[in-house]
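Of the protein chains in this complex, one is absent; all others appear in place.
Let's turn to subunit A:
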Amino acid sequence: MSEAPSGSEEPEAAGDGMSALAEALRAENAAVYAYEFVAGAAGDEGRSEHGLALASEHKVARTELRQAILDREGSPPAVEPTYPLPSGRDGDTLDDFAVGVENTCAHAALWLTAADDTDLRVTGARLLQQATVRALEWGGELDALPGYETR
C-alpha cells in the first residue's frame, strides 16, 4: 500500500492538477477499501471502530476529489475491484498497514499541492495534514517533511 503513485510527481507534472487529482482519488479509493478491511479484520473493538471512522473520513475526501475532477470536466478513475491487503490480521500488522495507507494518501496529497489551481493546492495541503496526523494515530513516525518519499 505504500507504493508511490505512478508517473512523475515532480511539480511540473502536477501543473494542470488533473493527474494529481486522479492520483489523490486513487489513494482515497484504496484507503476506503483498506479501512473497511481493517474494521472487519481487527480483533479488538478499538481498532475496528477506528477503522470504521477513518473509512468514513476517507469517503468524504473521495467525494470531494471526485467532484473536483467532475467540476474540471475530467473523468474520475474507477474504483478497483480489490486493493492490496496485508496477509496478517494481528494488531501490529494492521497498524503498519494503516500507516502505509496514510503515507500513500500523504504522498498523493503532496503532489496535489503543486497544482497551478490554487483551490487544489489548498485541498492538497489540507489532505496532507490529515493523512499525517492519521498516520501518527496508528503509531507512525513523524517526518520533518511528510509526503516526500524516503530514498
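Just so it is clear, a contact is a pair of C-beta atoms (placed from the backbone, for glycine too) under 8 Å apart; a residue touches a chain by one contact, two chains touch by 3 or more; residues count from 1.
By our rule, contacts and distances are computed from a predicted model.
One chain of this complex is left out of the view, and of "Multisubunit sodium/proton antiporter MrpB subunit", "Ferritin-like domain-containing protein", "ABC transporter permease" or "Peptide/nickel transport system ATP-binding protein", the protein name its UniProt record gives is "Ferritin-like domain-containing protein".
Only one of A:59, A:72, A:89 or A:121 touches the absent chain when the whole complex is considered: A:121. Along subunit A, the points of touch with the absent chain fall at residues 4, 8-12, 14-15, 106, 109-111, 113-116, 118-119, 121-122, 124-126, 128-133, 136-137, 142-151.
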